[in-house]
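A protein chain is absent from this complex, but the other protein chains hold their places.
And then chain A:
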Amino acid sequence: MAQAKNNNSCTRKNIMASSQSNSSTNSTPPCAACKLLRRKCIPGCIFAPYFPPDDPQKFANVHKIFGASNITKLLNDLLPYQREDAVNSLAYEAEARMKDPVYGCVGAISVLQKQVQRLQNELDAANTNLLRYACNIVDIPSSMDRLPLMGSTSSTGLGEGSVGGGDLYHHHHASGLPIPYTQAWGNNNRSNYHPPGDMDEMDGGERSM
């Protein structure tokens, strides 16, 4: 009887050793999400395609801000081809929020909106000048450059005074979305978060003109 028990014990050990060796040779490492959540990364894990194990910080940020269960719900509501973009934008938002817990991404919006308005003002002035030249108005004294701007040619539909003016709502035409947000924070200098992309190039390009 004792020998039978020993045999069973050895058999169990052999099975476990065998499965461990199989798992070490055949199994893929868990995705960053499952690793952080300390759970088994099953085939078909919804996080696995988007949170590879070599970038643990990406999921750590997203989990801290949104929570894994909310991310799961969000991804489940999307079609598979949309999920990668969604995850990347969520990771972007989460990172921005980690860097700036008060303003997050919204700080970048404020900076960009001001830039848009500044450019629109420049465009209006340039168009006015061009019109003068086109109509053969020569020898324009410099004081005339301070004529009031033409009517709004802004594609943003922002209009005068709608940025930083405390308007509760304004429309951003390019995005097509109303922006229900008070501008009380709009004049902040706190946000030093630069969104990915070529903001620096844009600033440089603008200065070069």
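Here, a contact is a pair of C-beta atoms (placed from the backbone, for glycine too) under 8 Å apart; a residue touches a chain by one contact, two chains touch by 3 or more; residues count from 1.
Following the convention adopted for this analysis, contacts and distances are computed from a predicted model.
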Missing chain's UniProt protein name, "Elongin-A", "Putative LOB domain protein 4", "Cytochrome c oxidase assembly protein COX11, mitochondrial" or "Trafficking protein particle complex subunit 6A"? "Putative LOB domain protein 4"
Touching the hidden chain in the complete assembly: which of A:Cys31, A:Ala48 or A:Ile109 does that? A:Ile109
Contacting the left-out chain: of A:Cys45, A:Ala60 or A:Leu123, that is A:Leu123
Touching the missing chain, which residues of chain A? 64-67, 69-70, 74, 77-78, 82, 85-86, 88-90, 92-93, 97, 101-109, 112-113, 115-116, 119-120, 122-123, 126-127, 129-130, 133-134, 138, 155-156, 172, 174-175, 177, 179-182, 184-185, 195, 197-199, 202, 205-206, 209
